[in-house]
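Every protein chain of the complex appears in place save one, which is left out.
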Amino acid sequence: MKFSELLKKLSASITQHSLNTAESTDLELWGIDAIDRAEAGMLSYIEGPKFAAYVEKTAASALILPVDETLQTQATQRGIAWLSTPQPRLVFAEAIGLFYQPFRPAPSIHPSAIIDPNTTIGDQVYIGPHVVIQAGVTIGDGVCIHPNVTIYPDVQIGSRTILHASCTIHERSQIGADCVIHSGAVIGAEGFGFVPTAEGWFKMQQSGVTVLEDGVEVGCNSTIDRPAVGETRIQKNTKLDNLVHIGHGCRVGENCALAAQVGLAGGVVVGNQVILAGQVGVANQAKIGDKAIATAQAGIHSNVKAGEIVSDSPAIPNKLYLKISAIRKRLPEIYKTIKELQRQLNDHQ
Amino acid sequence: MKFSELLKKLSASITQHSLNTAESTDLELWGIDAIDRAEAGMLSYIEGPKFAAYVEKTAASALILPVDETLQTQATQRGIAWLSTPQPRLVFAEAIGLFYQPFRPAPSIHPSAIIDPNTTIGDQVYIGPHVVIQAGVTIGDGVCIHPNVTIYPDVQIGSRTILHASCTIHERSQIGADCVIHSGAVIGAEGFGFVPTAEGWFKMQQSGVTVLEDGVEVGCNSTIDRPAVGETRIQKNTKLDNLVHIGHGCRVGENCALAAQVGLAGGVVVGNQVILAGQVGVANQAKIGDKAIATAQAGIHSNVKAGEIVSDSPAIPNKLYLKISAIRKRLPEIYKTIKELQRQLNDHQ
Partner (left out) sequence: MKFSELLKKLSASITQHSLNTAESTDLELWGIDAIDRAEAGMLSYIEGPKFAAYVEKTAASALILPVDETLQTQATQRGIAWLSTPQPRLVFAEAIGLFYQPFRPAPSIHPSAIIDPNTTIGDQVYIGPHVVIQAGVTIGDGVCIHPNVTIYPDVQIGSRTILHASCTIHERSQIGADCVIHSGAVIGAEGFGFVPTAEGWFKMQQSGVTVLEDGVEVGCNSTIDRPAVGETRIQKNTKLDNLVHIGHGCRVGENCALAAQVGLAGGVVVGNQVILAGQVGVANQAKIGDKAIATAQAGIHSNVKAGEIVSDSPAIPNKLYLKISAIRKRLPEIYKTIKELQRQLNDHQ
C-alpha cells in the first residue's frame, strides 16, 4: 500500500483526530510490525517520547508518531516517512486492519454439521465441520460458526456474530449481533445453585437465561452461567478476556473490560465502562459503579462507588492501598521501633 | 399449576419442614421468578424480613415466605397467596423444579457418534452427534452424553450421569451415578508431574486414575487431573463450580462445595462438607478438616482444622483476619503515631 493511500484511509476512519502528515516520498509499504521488529518497507509506531530511542534505530520505513516535533524531526532526519496523531495506538490499530484481515471462511454449510430441521438459518452464514445445532435455534445473517461448536435448543444468535471452535451455547441463550465468542467458551450453562440441607446439597434448577447484547466479546474458555430465575446479562460492547467466570444472575454494563481470570460470583451488578484487571474477584451481590476500576487480583466484597479505583483483598481505595503497601514493606523496621520505644519508656519510668 | 397442587407437591417433597399454608383462593400459577421480576400469575419468594419492602410492590400472585407473621399479614392484605417455611430458599428451589425441567434429549444414539464396538452401553442412553467413545468404555443406564464429547478408553460412567458438550473424560476414569460434568470440563488428564534434572524437566508418566463418586458435579471448563500413581478422588455429592482445578492425587470429601476458580495443588486432602469460596488456592499436600470454610481468594499453605474459618493469603483464622483488615486501613495513621511518639520521647530525653 502506498503511503499516501494509507494517510487517506486512516484520515477517513479517524476524522475526529487531525493527522499532521509531514512531507515524504510516496513509498510502498508491505507490512506492519512492532518498532523493534519492523523491517524496511514496513510501518510501525511509538506511543510517546519515552520511546524516542527506537526511532533512532528502527528499520521501519514509516512511523505513526505522537504529536511531538522532536520525534518528527528525528524521523525526517533518518528518512522515515511519518504521520502524527494524538492517538498513535488507535491509529496503529486502524493501520493493522489495512494490512491484515483475520481468517474468515466463505459462507457455506459443511455437510458434516448436524443441524436440526427446526431451525432458522440466515443468509451468508458459515457453519463449519462437526458443528451441532439443535431444535429451535435462530441464526442471523452473516454468522460464522467454526468447527466443533455445539448449540443447545432455542438459542438466538444475532447477525455477523462469530462463534469460534468448540465453544458451547446452552439452551435459550440470546446472543446479540456482532459478538465474538472465542474458542472453548461456554455461554448459558447452569449456574452453581445448591441449597444446603441436612441431607446434603439440593440442586436448584436453573430456569433463567443468559443474554449477551450486541458487540460483546467473550474470551477463550470463559464461562457465563444462567441463573435459577431471571437472567445473566452482559450489556453492549463489553469485552471479556480468557478464563473469565461470570456467575448466575450477574449484570455487567456497557463498554466494560474484564481481563483474564476475573471471576464474578452470583448476582453481581457492574456499571458501564468498568475495568476489572486480571484475576479480580467479586463477591455475591456486590455492586460496582460506572467507570470504577479494580487493579489486578483485587477482591471486592462490598459495593464500589462510581469512578472509584480499588485494590487489594478486601478491596480498598487505591490511594490508601499504595500508602499501605509502602508502609507494609517497613513493618519489620516499624516493629523494631515500637519495641525500642517501649524499652525507652520503661527505662524512663 | 393450581396453588393447592403446589402445596401438596412441595409438602410431599420436604416433609421434614412444616408448611403453614394460609387461606388463599386456589389460583392458577403459570410460572416462577425473582421477587422483583415476577408477573401476575407467578410464584416468587423472599428469604427473610429484610426483603419485606418487596412484598409491598411485587406483582407475584403467590409467595414463599419465611415463618414471619408480619410478612404473612402483609401478603394477605395485598391478596397474595402464600406459604411459609423455615427454609424459603429450599422450598423455592423445589418449586422451580415443578415449573421448569432442564433440556434433556430423549434416549437415542446419533448416527454421527463414533462408538468403539468394544464398549458396553446401558439402556435408555442418549449419545449426541459427534460424540466419540473409545474401546473398553462402560456407560450405565439413562446416561446422557451431549454433542462433541470425547471419552478415552476404559472409562466407566455410572447411571443417569450427564456429560455436557465438549467435555473430555480421559482413560481409565471412573465416574459414578447421577454426576453432572459440565461443558468443556476435563476429567482424568495427566497430572502436572515433572522432576527437575540437570538436563531439564523429566516427565513422570501419570499411571493413576481419577474417580468421581456418585452425585458429583463438575463445572464448565474445570479440570481434575490423574496422578502418577494412586488416584485423585472426589467423594459423594461434592459440587465444583466452573474453572476449578484439582491437582493430581487430591482427595476431596463428601458434600463439599468448591466455588469458581478454586485451585488445589497436588496431594491436597479435603474433608467432608468443606466450603472453599471463589479463587481460593491450596498448596501441595495441605489437609483441610471437615466443615472448614475458606473465604474468597484465601491461600492455604498449611493444614486447616475441622470447623475452622480461614481467610487471606497465607490463610489465618477469619476472626484475626477481620481485626487485621480493620487495622490495616489505619496503617498510615498508625505510622504517623509511631513517628510522633518517637519525636515526643526524643524531646523528653
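We call the chains A and B, going by the order they appear; numbering starts again at 1 in every chain.
The criterion applied here is as follows: a residue touches a chain if its C-beta (ideal position, glycine included) is under 8 Å from a C-beta of that chain, and two chains touch if they have at least 3 such contacts.
Everything numeric here is computed off the predicted structure, so don't read it as measured data.
S.K.: Quick one: say which of A:Leu27, A:Val143, A:Ile187 or A:Ala259 touches the chain that got left out.
M.R.: Of the listed residues, the one touching the omitted chain is A:Ala259.
S.K.: With respect to the chain omitted from the figure, which of B:Thr58, B:Ser166, B:Asn255 or B:Ser311 is a touching residue?
M.R.: For the chain that is not drawn, the touching residue is B:Ser166.
S.K.: Suppose we count only contacts with the excluded chain; which residues of subunit B make the list?
M.R.: Against the missing chain, subunit B presents residues 112, 114, 130, 132, 148, 150, 152-153, 166, 168, 170-171, 184, 186, 189-190, 192-195, 197-198, 200-207, 221, 223, 225, 228-230, 243, 245, 247, 261, 263, 265, 279, 281, 283, 297, 299, 301, 313-314, 316, 320, 323-324, 327-328, 334, 337-338, 341, 344-345, 348.
S.K.: Contact with the hidden chain only, please: which subunit A residues?
M.R.: So the residues of subunit A touching the unseen chain are 16, 32-34, 37, 87, 89-90, 92-94, 96-97, 99-103, 110, 112, 128-130, 146-148, 164-166, 180, 182-184, 215, 217, 219-221, 237, 239, 241-243, 254-255, 257, 259-261, 277-279, 296-297, 312, 325, 328-329, 331-332, 335, 338, 341-342, 345, 348-349.
Throughout what follows, only the chains that are shown with their structure count from here on.
S.K.: How many angstrom lie between the centres of subunit A and subunit B, each centre taken as the mean Cα position?
M.R.: Comparing mean C-alpha positions, subunit B is 27 Å from subunit A.
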